[in-house]
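Apart from one protein chain that is not included, each protein chain of the complex appears where it belongs.
Up next is chain A:
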Amino acid sequence: MSDALPIEVTSPTPLLELRGISKEFPGVKALDDVSFAVYPGEVHMLLGENGAGKSSLMKVLCGAYRADAGEFYYKGEKVAINSTADAQKLGIAVIFQEFSLVPHLDIAQNIFLGREPKGRIPGTIDRRRILADARRVLDTIGFDIDPATTVDKLGVAQQQMVEIAKAISQNARILVMDEPTAALSDRETELLFALIARLKADGVSIVYISHRMAEVFALGDRITVLRDGRRIDGVRPADVTPDQLVRMMVGRNVDMTYPRHFADKPGEVLLQVKGLSAPTGISDINIEVRRGEIVGLCGLVGSGRSEVARAIFGADPVTSGEIIFDGKSISGEPDLAARRGIALIPESRKSEGLALLRSVSDNLVVSALKKLFPSGLFDQRSAQRTADGLIRQLRIATPSARQTVGLLSGGNQQKVVIGKWLAAGSKLFIFDEPTRGIDIGAKSEIFALIDRLVADGAAALMISSEQVEICHVCDRAYVMREGRIAGHLTRNELTEENIVRLGMHHA
(Lines give C-alpha, C1' and ligand atoms only; values in the text may rest on other atoms or scores of the structure.)
Protein backbone atom coordinates (compact mmCIF):
# COMPACT_ATOMS: atom_id res chain seq x y z
CA MET A 1 0.00 0.00 0.00
CA SER A 2 1.28 3.45 -0.82
CA ASP A 3 0.88 6.68 1.06
CA ALA A 4 -2.37 8.54 1.14
CA LEU A 5 -1.17 11.03 -1.43
CA PRO A 6 -0.76 10.18 -5.10
CA ILE A 7 2.58 9.01 -6.35
CA GLU A 8 3.09 11.52 -9.05
CA VAL A 9 1.16 14.69 -9.70
CA THR A 10 0.05 16.08 -13.01
CA SER A 11 -0.39 19.58 -11.65
CA PRO A 12 1.12 21.22 -8.59
CA THR A 13 -2.08 21.52 -6.56
CA PRO A 14 -5.09 19.31 -6.78
CA LEU A 15 -8.38 20.90 -7.73
CA LEU A 16 -10.02 19.15 -4.83
CA GLU A 17 -8.50 17.13 -2.07
CA LEU A 18 -10.14 15.06 0.63
CA ARG A 19 -8.08 14.16 3.68
CA GLY A 20 -9.00 11.54 6.23
CA ILE A 21 -12.70 11.44 5.44
CA SER A 22 -14.73 9.14 7.71
CA LYS A 23 -18.41 8.49 7.74
CA GLU A 24 -20.19 6.12 10.06
CA PHE A 25 -23.72 4.78 10.05
CA PRO A 26 -25.20 2.77 12.87
CA GLY A 27 -23.33 -0.52 12.65
CA VAL A 28 -21.30 0.31 9.55
CA LYS A 29 -18.18 2.30 8.96
CA ALA A 30 -18.99 3.41 5.41
CA LEU A 31 -15.81 5.46 5.00
CA ASP A 32 -12.73 5.03 7.13
CA ASP A 33 -9.98 7.65 6.85
CA VAL A 34 -10.23 8.00 3.08
CA SER A 35 -7.95 10.49 1.34
CA PHE A 36 -8.45 11.29 -2.28
CA ALA A 37 -7.29 14.01 -4.65
CA VAL A 38 -8.63 15.17 -8.00
CA TYR A 39 -6.38 17.12 -10.36
CA PRO A 40 -7.59 19.49 -13.09
CA GLY A 41 -8.46 17.78 -16.35
CA GLU A 42 -7.97 14.21 -15.22
CA VAL A 43 -10.20 11.17 -15.24
CA HIS A 44 -9.96 9.62 -11.82
CA MET A 45 -11.26 6.09 -11.68
CA LEU A 46 -12.92 4.99 -8.47
CA LEU A 47 -12.89 1.23 -8.11
CA GLY A 48 -14.34 -1.09 -5.54
CA GLU A 49 -16.91 -3.77 -5.04
CA ASN A 50 -20.45 -2.98 -3.98
CA GLY A 51 -20.35 -1.79 -0.42
CA ALA A 52 -16.71 -0.70 -0.67
CA GLY A 53 -17.68 2.91 0.00
CA LYS A 54 -17.84 4.39 -3.50
CA SER A 55 -21.41 5.62 -3.15
CA SER A 56 -20.75 7.04 0.30
CA LEU A 57 -17.67 8.86 -0.95
CA MET A 58 -19.69 10.20 -3.86
CA LYS A 59 -22.41 11.42 -1.52
CA VAL A 60 -19.87 13.09 0.74
CA LEU A 61 -18.39 14.79 -2.34
CA CYS A 62 -21.71 16.20 -3.47
CA GLY A 63 -22.76 17.24 0.03
CA ALA A 64 -25.59 14.74 0.41
CA TYR A 65 -23.78 13.19 3.39
CA ARG A 66 -21.80 15.15 5.96
CA ALA A 67 -18.49 13.54 6.79
CA ASP A 68 -17.97 12.72 10.47
CA ALA A 69 -14.29 13.54 10.21
CA GLY A 70 -11.84 14.79 7.61
CA GLU A 71 -10.98 17.91 5.67
CA PHE A 72 -11.60 19.27 2.18
CA TYR A 73 -9.19 21.47 0.24
CA TYR A 74 -10.17 23.32 -2.90
CA LYS A 75 -7.14 24.51 -4.90
CA GLY A 76 -5.11 24.16 -1.73
CA GLU A 77 -7.51 26.12 0.46
CA LYS A 78 -9.46 24.53 3.24
CA VAL A 79 -13.20 24.49 2.54
CA ALA A 80 -16.28 22.87 4.04
CA ILE A 81 -18.82 20.73 2.20
CA ASN A 82 -21.82 20.57 4.48
CA SER A 83 -24.61 20.77 1.95
CA THR A 84 -25.30 20.20 -1.70
CA ALA A 85 -25.23 23.96 -2.12
CA ASP A 86 -21.61 24.02 -0.84
CA ALA A 87 -20.65 21.32 -3.31
CA GLN A 88 -22.36 23.13 -6.15
CA LYS A 89 -20.49 26.32 -5.33
CA LEU A 90 -17.22 24.42 -5.64
CA GLY A 91 -18.31 23.19 -9.05
CA ILE A 92 -18.95 19.58 -8.07
CA ALA A 93 -21.75 17.83 -9.95
CA VAL A 94 -22.84 14.20 -9.78
CA ILE A 95 -24.41 12.21 -12.59
CA PHE A 96 -26.20 9.43 -10.70
CA GLN A 97 -27.27 6.19 -12.33
CA GLU A 98 -30.86 7.16 -11.78
CA PHE A 99 -31.27 10.48 -13.50
CA SER A 100 -32.95 13.39 -11.77
CA LEU A 101 -34.71 14.78 -14.84
CA VAL A 102 -38.36 15.78 -15.01
CA PRO A 103 -39.78 13.61 -17.80
CA HIS A 104 -42.57 15.92 -18.96
CA LEU A 105 -40.41 19.02 -19.27
CA ASP A 106 -38.25 19.65 -22.30
CA ILE A 107 -34.47 19.55 -22.40
CA ALA A 108 -34.03 23.30 -21.97
CA GLN A 109 -36.37 23.43 -18.98
CA ASN A 110 -34.53 20.54 -17.38
CA ILE A 111 -31.14 22.11 -17.87
CA PHE A 112 -32.23 25.37 -16.25
CA LEU A 113 -34.66 23.91 -13.73
CA GLY A 114 -34.98 26.35 -10.85
CA ARG A 115 -32.75 28.94 -12.57
CA GLU A 116 -34.95 29.84 -15.51
CA PRO A 117 -34.34 33.24 -17.14
CA LYS A 118 -37.23 35.50 -16.19
CA GLY A 119 -39.59 36.87 -18.83
CA ARG A 120 -40.83 40.44 -19.03
CA ILE A 121 -44.08 39.65 -17.23
CA PRO A 122 -43.29 38.72 -13.62
CA GLY A 123 -43.64 34.99 -12.97
CA THR A 124 -43.04 33.98 -16.57
CA ILE A 125 -40.05 32.41 -18.23
CA ASP A 126 -38.20 33.91 -21.15
CA ARG A 127 -38.82 31.03 -23.51
CA ARG A 128 -36.62 32.27 -26.31
CA ARG A 129 -33.63 32.85 -24.05
CA ILE A 130 -33.93 29.51 -22.27
CA LEU A 131 -33.90 27.73 -25.63
CA ALA A 132 -30.95 29.75 -26.88
CA ASP A 133 -29.00 29.19 -23.67
CA ALA A 134 -29.76 25.49 -23.78
CA ARG A 135 -28.64 25.34 -27.40
CA ARG A 136 -25.34 26.91 -26.42
CA VAL A 137 -24.74 24.46 -23.57
CA LEU A 138 -25.65 21.50 -25.77
CA ASP A 139 -23.22 22.77 -28.40
CA THR A 140 -20.35 22.88 -25.91
CA ILE A 141 -20.78 19.17 -25.28
CA GLY A 142 -21.47 18.44 -28.94
CA PHE A 143 -24.99 17.13 -28.44
CA ASP A 144 -27.03 17.88 -31.52
CA ILE A 145 -30.69 17.86 -30.52
CA ASP A 146 -33.61 20.27 -30.38
CA PRO A 147 -33.68 21.66 -26.81
CA ALA A 148 -37.49 21.81 -27.02
CA THR A 149 -37.72 17.98 -27.08
CA THR A 150 -39.38 16.62 -23.95
CA VAL A 151 -37.14 14.38 -21.89
CA ASP A 152 -39.50 11.39 -21.84
CA LYS A 153 -38.88 10.99 -25.57
CA LEU A 154 -35.16 10.52 -25.00
CA GLY A 155 -33.23 7.29 -24.58
CA VAL A 156 -31.00 6.60 -21.62
CA ALA A 157 -27.87 7.84 -23.39
CA GLN A 158 -29.54 11.08 -24.44
CA GLN A 159 -30.89 11.67 -20.95
CA GLN A 160 -27.39 11.24 -19.65
CA MET A 161 -26.18 13.90 -22.08
CA VAL A 162 -28.86 16.25 -20.74
CA GLU A 163 -27.64 15.58 -17.20
CA ILE A 164 -24.11 16.38 -18.27
CA ALA A 165 -25.29 19.54 -20.05
CA LYS A 166 -27.09 20.56 -16.89
CA ALA A 167 -23.94 20.08 -14.84
CA ILE A 168 -21.84 22.02 -17.35
CA SER A 169 -24.35 24.86 -17.37
CA GLN A 170 -23.79 25.16 -13.62
CA ASN A 171 -20.08 25.61 -14.26
CA ALA A 172 -19.22 22.19 -12.93
CA ARG A 173 -15.45 21.67 -12.75
CA ILE A 174 -15.62 18.24 -11.16
CA LEU A 175 -18.01 15.75 -12.67
CA VAL A 176 -18.70 12.60 -10.67
CA MET A 177 -20.14 9.83 -12.83
CA ASP A 178 -21.59 6.66 -11.32
CA GLU A 179 -21.22 3.78 -13.78
CA PRO A 180 -22.18 6.00 -16.70
CA THR A 181 -21.94 3.25 -19.31
CA ALA A 182 -24.02 0.68 -17.40
CA ALA A 183 -27.06 1.24 -19.60
CA LEU A 184 -25.37 2.36 -22.80
CA SER A 185 -24.79 0.49 -26.01
CA ASP A 186 -21.27 0.25 -27.44
CA ARG A 187 -21.89 3.06 -29.87
CA GLU A 188 -23.32 5.30 -27.15
CA THR A 189 -20.38 4.44 -24.93
CA GLU A 190 -18.01 5.62 -27.65
CA LEU A 191 -19.87 8.92 -27.85
CA LEU A 192 -19.67 9.30 -24.09
CA PHE A 193 -15.93 8.63 -24.13
CA ALA A 194 -15.48 11.27 -26.84
CA LEU A 195 -17.40 13.72 -24.67
CA ILE A 196 -15.26 12.87 -21.66
CA ALA A 197 -12.13 13.56 -23.71
CA ARG A 198 -13.60 16.90 -24.72
CA LEU A 199 -14.46 17.85 -21.13
CA LYS A 200 -10.95 16.87 -20.03
CA ALA A 201 -9.47 19.14 -22.65
CA ASP A 202 -11.53 21.97 -21.18
CA GLY A 203 -9.97 21.26 -17.81
CA VAL A 204 -12.99 19.52 -16.27
CA SER A 205 -12.03 16.74 -13.87
CA ILE A 206 -13.98 13.54 -13.87
CA VAL A 207 -14.40 11.11 -11.02
CA TYR A 208 -15.53 7.94 -12.72
CA ILE A 209 -16.99 4.95 -10.92
CA SER A 210 -16.88 1.76 -12.92
CA HIS A 211 -17.17 -1.99 -12.69
CA ARG A 212 -15.76 -2.52 -16.17
CA MET A 213 -12.09 -3.25 -16.33
CA ALA A 214 -11.77 -2.23 -19.98
CA GLU A 215 -13.03 1.28 -19.25
CA VAL A 216 -10.69 1.72 -16.35
CA PHE A 217 -7.72 1.20 -18.61
CA ALA A 218 -9.12 3.01 -21.63
CA LEU A 219 -10.10 6.19 -19.80
CA GLY A 220 -8.37 6.44 -16.47
CA ASP A 221 -5.49 8.76 -15.70
CA ARG A 222 -5.37 7.51 -12.15
CA ILE A 223 -7.14 4.82 -10.20
CA THR A 224 -8.19 4.79 -6.57
CA VAL A 225 -9.27 1.45 -5.15
CA LEU A 226 -11.60 1.27 -2.17
CA ARG A 227 -12.40 -1.76 -0.07
CA ASP A 228 -14.55 -1.99 3.05
CA GLY A 229 -14.68 1.80 3.31
CA ARG A 230 -10.91 2.18 3.20
CA ARG A 231 -8.65 3.50 0.47
CA ILE A 232 -6.53 0.54 -0.53
CA ASP A 233 -4.29 2.18 -3.08
CA GLY A 234 -3.89 4.86 -5.70
CA VAL A 235 -2.22 3.74 -8.92
CA ARG A 236 -1.69 4.63 -12.56
CA PRO A 237 -3.20 2.32 -15.15
CA ALA A 238 0.21 1.76 -16.73
CA ASP A 239 1.56 0.37 -13.48
CA VAL A 240 -1.00 -2.37 -12.85
CA THR A 241 -2.64 -5.31 -14.52
CA PRO A 242 -6.36 -6.04 -14.34
CA ASP A 243 -5.63 -9.02 -12.13
CA GLN A 244 -3.75 -6.86 -9.67
CA LEU A 245 -6.65 -4.42 -9.54
CA VAL A 246 -9.13 -7.22 -8.90
CA ARG A 247 -6.94 -8.49 -6.08
CA MET A 248 -6.89 -5.01 -4.55
CA MET A 249 -10.66 -4.76 -4.81
CA VAL A 250 -11.55 -8.11 -3.34
CA GLY A 251 -8.50 -8.71 -1.17
CA ARG A 252 -8.07 -12.20 -2.58
CA ASN A 253 -7.61 -13.92 -5.90
CA VAL A 254 -10.68 -14.22 -8.04
CA ASP A 255 -10.83 -16.46 -11.04
CA MET A 256 -11.63 -14.11 -13.88
CA THR A 257 -12.72 -16.95 -16.11
CA TYR A 258 -16.14 -18.12 -15.14
CA PRO A 259 -16.74 -21.70 -14.16
CA ARG A 260 -18.73 -23.63 -16.71
CA HIS A 261 -19.11 -27.31 -17.31
CA PHE A 262 -20.28 -27.73 -20.86
CA ALA A 263 -22.42 -30.79 -21.44
CA ASP A 264 -21.33 -33.15 -24.21
CA LYS A 265 -24.79 -33.41 -25.57
CA PRO A 266 -27.68 -30.98 -24.94
CA GLY A 267 -30.92 -32.39 -23.61
CA GLU A 268 -34.41 -32.30 -25.06
CA VAL A 269 -35.95 -29.08 -26.35
CA LEU A 270 -37.53 -27.14 -23.47
CA LEU A 271 -38.48 -23.90 -25.13
CA GLN A 272 -39.35 -23.31 -28.72
CA VAL A 273 -40.35 -19.87 -29.95
CA LYS A 274 -41.78 -19.76 -33.45
CA GLY A 275 -42.28 -16.58 -35.43
CA LEU A 276 -43.01 -14.48 -32.38
CA SER A 277 -43.96 -10.85 -32.95
CA ALA A 278 -45.12 -8.30 -30.44
CA PRO A 279 -46.26 -4.67 -30.40
CA THR A 280 -43.17 -3.89 -28.33
CA GLY A 281 -41.17 -3.98 -31.56
CA ILE A 282 -39.95 -7.54 -31.95
CA SER A 283 -40.82 -9.53 -35.03
CA ASP A 284 -40.43 -13.06 -36.30
CA ILE A 285 -38.39 -14.33 -33.38
CA ASN A 286 -37.34 -17.99 -33.61
CA ILE A 287 -35.50 -19.39 -30.64
CA GLU A 288 -34.85 -22.83 -29.25
CA VAL A 289 -33.48 -23.68 -25.82
CA ARG A 290 -32.62 -27.21 -24.69
CA ARG A 291 -32.23 -28.64 -21.23
CA GLY A 292 -28.68 -28.32 -19.96
CA GLU A 293 -27.96 -25.30 -22.14
CA ILE A 294 -27.19 -21.69 -21.42
CA VAL A 295 -28.26 -19.81 -24.51
CA GLY A 296 -27.16 -16.22 -24.92
CA LEU A 297 -29.35 -13.45 -26.29
CA CYS A 298 -27.11 -10.61 -27.38
CA GLY A 299 -27.34 -7.43 -29.33
CA LEU A 300 -27.27 -3.74 -28.60
CA VAL A 301 -29.35 -2.20 -25.86
CA GLY A 302 -32.69 -1.49 -27.52
CA SER A 303 -32.39 -4.31 -30.05
CA GLY A 304 -35.36 -6.06 -28.44
CA ARG A 305 -33.69 -8.57 -26.13
CA SER A 306 -35.68 -7.68 -23.01
CA GLU A 307 -38.84 -7.53 -25.10
CA VAL A 308 -38.30 -11.12 -26.24
CA ALA A 309 -37.79 -12.20 -22.63
CA ARG A 310 -40.94 -10.41 -21.49
CA ALA A 311 -43.00 -11.81 -24.36
CA ILE A 312 -41.97 -15.39 -23.57
CA PHE A 313 -42.86 -14.83 -19.91
CA GLY A 314 -46.25 -13.33 -20.81
CA ALA A 315 -45.41 -9.95 -19.37
CA ASP A 316 -46.19 -8.19 -22.66
CA PRO A 317 -48.88 -9.08 -25.18
CA VAL A 318 -47.89 -10.77 -28.43
CA THR A 319 -49.47 -10.33 -31.86
CA SER A 320 -48.45 -13.54 -33.59
CA GLY A 321 -46.28 -16.59 -33.29
CA GLU A 322 -46.16 -19.48 -30.90
CA ILE A 323 -44.33 -20.27 -27.69
CA ILE A 324 -44.01 -23.97 -26.96
CA PHE A 325 -42.75 -24.83 -23.51
CA ASP A 326 -42.07 -28.38 -22.40
CA GLY A 327 -44.06 -29.71 -25.33
CA LYS A 328 -47.15 -27.57 -24.80
CA SER A 329 -48.19 -24.28 -26.33
CA ILE A 330 -48.33 -21.44 -23.82
CA SER A 331 -49.92 -18.01 -23.87
CA GLY A 332 -51.18 -15.74 -21.17
CA GLU A 333 -50.14 -13.78 -18.14
CA PRO A 334 -46.89 -14.27 -16.17
CA ASP A 335 -48.69 -16.31 -13.50
CA LEU A 336 -49.36 -19.01 -16.10
CA ALA A 337 -45.77 -19.01 -17.38
CA ALA A 338 -44.49 -19.13 -13.81
CA ARG A 339 -46.77 -22.02 -12.94
CA ARG A 340 -45.57 -23.96 -15.98
CA GLY A 341 -41.95 -23.53 -14.94
CA ILE A 342 -40.61 -20.38 -16.59
CA ALA A 343 -38.68 -17.90 -14.46
CA LEU A 344 -37.80 -14.32 -15.35
CA ILE A 345 -34.97 -12.59 -13.55
CA PRO A 346 -35.62 -9.04 -14.73
CA GLU A 347 -33.03 -6.43 -15.58
CA SER A 348 -33.99 -3.91 -12.90
CA ARG A 349 -34.10 -6.10 -9.85
CA LYS A 350 -35.00 -3.28 -7.48
CA SER A 351 -38.09 -2.13 -9.34
CA GLU A 352 -39.20 -5.38 -10.98
CA GLY A 353 -37.57 -8.24 -9.10
CA LEU A 354 -38.04 -7.50 -5.42
CA ALA A 355 -40.35 -5.96 -2.88
CA LEU A 356 -37.52 -3.99 -1.29
CA LEU A 357 -39.27 -3.23 1.99
CA ARG A 358 -40.28 -6.83 2.61
CA SER A 359 -38.09 -9.43 4.22
CA VAL A 360 -35.68 -11.80 2.52
CA SER A 361 -38.00 -14.63 3.48
CA ASP A 362 -41.11 -12.96 2.00
CA ASN A 363 -39.26 -12.35 -1.25
CA LEU A 364 -37.83 -15.86 -1.45
CA VAL A 365 -41.16 -17.65 -1.14
CA VAL A 366 -43.36 -15.26 -3.13
CA SER A 367 -43.28 -17.30 -6.34
CA ALA A 368 -43.58 -20.63 -4.55
CA LEU A 369 -46.59 -19.90 -2.34
CA LYS A 370 -48.88 -22.23 -4.31
CA LYS A 371 -46.28 -24.97 -4.37
CA LEU A 372 -45.29 -24.71 -0.70
CA PHE A 373 -48.84 -24.32 0.58
CA PRO A 374 -51.13 -26.26 -1.75
CA SER A 375 -53.97 -26.03 0.77
CA GLY A 376 -53.91 -22.24 0.47
CA LEU A 377 -53.02 -21.88 4.15
CA PHE A 378 -49.81 -19.99 4.74
CA ASP A 379 -47.42 -20.84 7.55
CA GLN A 380 -44.77 -18.28 8.43
CA ARG A 381 -42.48 -20.79 10.12
CA SER A 382 -42.48 -23.18 7.21
CA ALA A 383 -41.87 -20.27 4.82
CA GLN A 384 -38.95 -19.22 6.98
CA ARG A 385 -37.52 -22.75 6.89
CA THR A 386 -37.68 -22.76 3.09
CA ALA A 387 -36.02 -19.35 3.06
CA ASP A 388 -33.29 -20.47 5.47
CA GLY A 389 -32.56 -23.42 3.19
CA LEU A 390 -32.20 -21.14 0.16
CA ILE A 391 -30.07 -18.68 2.10
CA ARG A 392 -27.65 -21.50 2.91
CA GLN A 393 -27.79 -23.04 -0.55
CA LEU A 394 -27.15 -19.75 -2.37
CA ARG A 395 -24.87 -18.36 0.36
CA ILE A 396 -26.96 -15.21 0.62
CA ALA A 397 -25.20 -12.93 3.08
CA THR A 398 -27.94 -11.72 5.41
CA PRO A 399 -28.15 -11.62 9.20
CA SER A 400 -31.44 -13.50 9.04
CA ALA A 401 -34.33 -14.41 6.77
CA ARG A 402 -36.23 -11.53 8.39
CA GLN A 403 -33.83 -8.86 7.16
CA THR A 404 -35.36 -6.28 4.82
CA VAL A 405 -34.19 -7.29 1.35
CA GLY A 406 -33.48 -3.69 0.32
CA LEU A 407 -30.61 -3.61 2.82
CA LEU A 408 -28.66 -6.39 1.08
CA SER A 409 -25.92 -5.72 -1.45
CA GLY A 410 -26.67 -5.95 -5.17
CA GLY A 411 -25.20 -9.42 -5.52
CA ASN A 412 -27.17 -10.80 -2.61
CA GLN A 413 -30.36 -9.18 -3.86
CA GLN A 414 -29.81 -10.89 -7.19
CA LYS A 415 -29.40 -14.21 -5.41
CA VAL A 416 -32.75 -13.62 -3.71
CA VAL A 417 -34.42 -13.04 -7.09
CA ILE A 418 -32.91 -16.27 -8.42
CA GLY A 419 -33.74 -18.04 -5.17
CA LYS A 420 -37.44 -17.33 -5.44
CA TRP A 421 -37.51 -19.24 -8.71
CA LEU A 422 -35.49 -22.11 -7.26
CA ALA A 423 -38.16 -22.35 -4.57
CA ALA A 424 -40.81 -22.40 -7.30
CA GLY A 425 -39.00 -25.27 -9.04
CA SER A 426 -38.65 -23.48 -12.36
CA LYS A 427 -37.21 -25.28 -15.36
CA LEU A 428 -36.32 -22.41 -17.68
CA PHE A 429 -34.54 -19.38 -16.26
CA ILE A 430 -34.55 -16.22 -18.35
CA PHE A 431 -31.86 -13.87 -17.08
CA ASP A 432 -31.96 -10.24 -18.18
CA GLU A 433 -28.56 -8.70 -17.44
CA PRO A 434 -27.99 -10.92 -14.40
CA THR A 435 -24.70 -9.28 -13.41
CA ARG A 436 -25.55 -5.62 -13.81
CA GLY A 437 -24.24 -3.60 -10.89
CA ILE A 438 -22.85 -6.69 -9.20
CA ASP A 439 -19.27 -6.92 -8.02
CA ILE A 440 -16.81 -9.39 -9.44
CA GLY A 441 -16.86 -11.88 -6.59
CA ALA A 442 -20.64 -12.14 -6.65
CA LYS A 443 -20.60 -12.36 -10.46
CA SER A 444 -18.67 -15.60 -10.54
CA GLU A 445 -20.92 -16.98 -7.82
CA ILE A 446 -23.99 -16.16 -9.92
CA PHE A 447 -22.46 -17.87 -12.93
CA ALA A 448 -21.49 -20.91 -10.90
CA LEU A 449 -25.10 -21.05 -9.76
CA ILE A 450 -26.46 -20.87 -13.31
CA ASP A 451 -23.99 -23.58 -14.31
CA ARG A 452 -25.27 -25.86 -11.53
CA LEU A 453 -28.87 -25.16 -12.51
CA VAL A 454 -28.45 -26.27 -16.10
CA ALA A 455 -26.28 -29.21 -15.07
CA ASP A 456 -29.29 -30.38 -13.06
CA GLY A 457 -31.48 -30.38 -16.16
CA ALA A 458 -32.81 -26.83 -16.20
CA ALA A 459 -32.13 -24.43 -19.05
CA ALA A 460 -31.18 -20.78 -19.21
CA LEU A 461 -31.70 -17.98 -21.67
CA MET A 462 -29.31 -15.19 -20.81
CA ILE A 463 -29.38 -11.59 -21.95
CA SER A 464 -26.17 -9.72 -21.34
CA SER A 465 -24.40 -6.65 -22.64
CA GLU A 466 -21.15 -8.07 -21.30
CA GLN A 467 -20.00 -9.96 -24.37
CA VAL A 468 -17.11 -11.50 -22.44
CA GLU A 469 -19.62 -13.13 -20.14
CA ILE A 470 -21.70 -14.46 -23.00
CA CYS A 471 -18.61 -15.91 -24.65
CA HIS A 472 -17.45 -17.57 -21.45
CA VAL A 473 -20.63 -19.17 -20.20
CA CYS A 474 -22.99 -19.72 -23.13
CA ASP A 475 -23.34 -22.88 -25.19
CA ARG A 476 -24.48 -20.77 -28.10
CA ALA A 477 -26.14 -17.43 -28.67
CA TYR A 478 -28.66 -15.54 -30.73
CA VAL A 479 -27.77 -12.02 -31.74
CA MET A 480 -30.55 -9.47 -32.14
CA ARG A 481 -30.68 -6.38 -34.27
CA GLU A 482 -33.58 -3.95 -34.52
CA GLY A 483 -36.15 -6.30 -33.09
CA ARG A 484 -35.14 -9.34 -35.11
CA ILE A 485 -32.80 -12.27 -34.70
CA ALA A 486 -29.84 -11.26 -36.85
CA GLY A 487 -27.92 -14.47 -36.43
CA HIS A 488 -27.03 -17.50 -34.40
CA LEU A 489 -23.56 -18.34 -33.10
CA THR A 490 -22.50 -21.82 -32.07
CA ARG A 491 -20.03 -22.43 -29.27
CA ASN A 492 -17.12 -22.34 -31.72
CA GLU A 493 -18.29 -19.17 -33.44
CA LEU A 494 -18.99 -17.39 -30.16
CA THR A 495 -16.52 -14.54 -30.08
CA GLU A 496 -16.89 -10.90 -29.18
CA GLU A 497 -16.08 -9.92 -32.76
CA ASN A 498 -18.86 -12.08 -34.15
CA ILE A 499 -21.41 -10.75 -31.66
CA VAL A 500 -20.50 -7.17 -32.48
CA ARG A 501 -20.47 -7.84 -36.23
CA LEU A 502 -23.96 -9.37 -36.19
CA GLY A 503 -25.40 -6.84 -33.78
CA MET A 504 -24.16 -3.71 -35.51
CA HIS A 505 -26.47 -1.48 -37.45
CA HIS A 506 -25.62 -1.40 -41.11
CA ALA A 507 -26.38 2.14 -42.04
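In the analysis below, a residue touches a chain if its C-beta (ideal position, glycine included) is under 8 Å from a C-beta of that chain, and two chains touch if they have at least 3 such contacts; residues count from 1.
Just so it is clear, contacts and distances are computed from a predicted model.
**Q** Name the absent chain as its UniProt record does, using one of the following: "Sarcosine oxidase subunit alpha", "Electron transfer flavoprotein subunit beta", "Monosaccharide ABC transporter membrane protein, CUT2 family" or "Acyl-CoA dehydrogenase".
**A** "Monosaccharide ABC transporter membrane protein, CUT2 family"
**Q** Which is it among A:Lys274, A:Arg339 or A:His472 that touches the chain not included here?
**A** The missing chain is touched by A:Arg339.
**Q** Among A:Met213, A:Val269, A:Ala315 or A:Ala448, single out the residue that touches the unshown chain.
**A** A:Ala315
**Q** Of A:Glu17, A:Glu42 or A:Glu445, which sits in contact with the chain we cannot see?
**A** Missing-chain contact among the listed residues: A:Glu445.
**Q** For the chain left out of this view, which of A:Thr13, A:Gln97 or A:Gln403 touches it?
**A** A:Gln403
**Q** By the contact criterion defined above, which parts of chain A meet the unshown chain? Give residue numbers in ascending order.
**A** 25-28, 49-51, 228, 250, 252, 313, 315, 333-335, 337-339, 344, 346, 351-358, 362, 365-367, 369-370, 373, 376-380, 395-399, 402-404, 406-409, 411-413, 420, 424, 439, 441-442, 445
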